[in-house]
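Showing chain A:
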Amino acid sequence: MAQLEAVVLILVIVANFVTLGTGRLTTCIRAVALQGFLLGLLPVVLHAGWSLHQIGLAAGTIAVKAVLLPRFLLWAIRETAIRREVEPRVGYVASLLLGAAGLAIAFAVAGRLPLPEQAAALLVPVALATVIMGLVVLTTRRKAVNQVVGYLMLENGIYLFGLTQTERVPFLVEVGVLLDIFVAVFIMGIVVFHINREFDSIDSARLAELAE
Partner candidate 1 sequence: MTVSSVATLAAVLSVAPALPGLANRTKSFLTGRRGAPVLQLYSDLAKLARKGAVYSGTTTSVFRVAPVLAVVSTLLAACLLPLDGREPVAGFTGDIVLFAALLALGRFAVVLAALDTGSSFEGMGASREVTFAAFAEPGLFLCLLVLVLATGRLSLGGMLAAPLANAWPTAAPSLVMVGISLFVLMLAETSRVPVDDPATHLELTMIHEVMVLDHSGPDLALILYGGALKLALFGSLVVGVLVPHSALDAPAGGAVLVVGLLGVAAGVGVVESVMARLRLDRVPQFLITASALAGFAAILLLG
Partner candidate 2 sequence: MTLLALILVPALAAAGAYAHREAAYRTGWLVGVAALHLALVVAVWLAPPAAVLGGWLAVDALGLVVLALVSLLFFVVALYTVGYLRREDPRGGRAFVSCLLAFLASASLVALSHHFALLWVGMESTTLAVAPLIFHRHDRRSLEAVWKYLVLSSVAIALALLGTFFLATAQSLVAGAGRPLVLEDLVAAAPRLHVAWLRGAFIFLLVGFGTKMGLVPLHTWKPDTYGEAPSLVGGLMAGALASCAFLGLARITQVVLAAGLAAFVRPLLIGFGLLSLAAAAAFMILQSDVKRLLAYSSIEHTGLLVLGLGLGGVGPYGTVLHVINSGLAKVLMFLAVGNVVLATGTSAAAGNRGILRTLPVSGALLLIGLFAVTGSPPFGPFVSEFTILRAALAEGHPWVAAGMVALLAIVFVGMAAMILEMLHGERGSAGAHAPESGWLVVGPAALAAAILTLGLYIPAPLQDALVRAAAALGGRAP
């Protein structure tokens, strides 16, 4: 099982780097969707037991993060016919380098952290790396949709970290968390849609009218 787990986690990292490196918005969204799917798999992979709790969680995660939200975002960019380029503030290479640095930091930090025994060796560093790369996407991308993608990455990273605590966090709360994230991204999507209609662009840099 350990190898499978490692493969899944490495794929998560790969999805992160794809998001950082691609120039196409749809690729970004698909990469995050893949990540969501992998996240859904992980509880099952990590804890061999097939409890209702874990299956439910896996199903919910996959439904929300791999299917509903990516589809919604794809709909939003299709409906508004925006240009599909990412248009980063910081170049792709630089983004990738930043991501790599984040990955290194994550591994370095995680190595020093006292961890619960049951946590997998790779899980925490990958979670932290995903959080960092999510923040990188959030701060270096111009387009509003892309920032939603970054937010999703950030959430995914936190979710990964949360997997170390699944048996301590009750199901109800996890459902609540998932629901909240769903609603958040849903509202963001709507706003993105409106932004595009109003501004003829989803370049969030144009959104700087309110300032001191």
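A word on the picks: all candidates are chains of the complex that A comes from, given by their letters.
We take it that contacts are C-beta pairs under 8 Å (C-beta built on N, C-alpha and C of every residue); 3 or more make two chains touch, one makes a residue touch a chain; residues count from 1.
Remember, it's a predicted structure, so these values are computed and weren't measured experimentally.
Although all of 1 or 2 belong to the complex, chain A touches just one of them, candidate 2.
By the touch criterion stated above, chain A contacts candidate 2 in their complex at residues 113-116, 131, 135, 138, 144, 147, 151, 154-155, 157-158, 161-162, 164-165, 168-170, 173, 176-177, 180-181, 183-184, 187-188, 191-192, 194-195, 198-199, 204, 207-210, 212.
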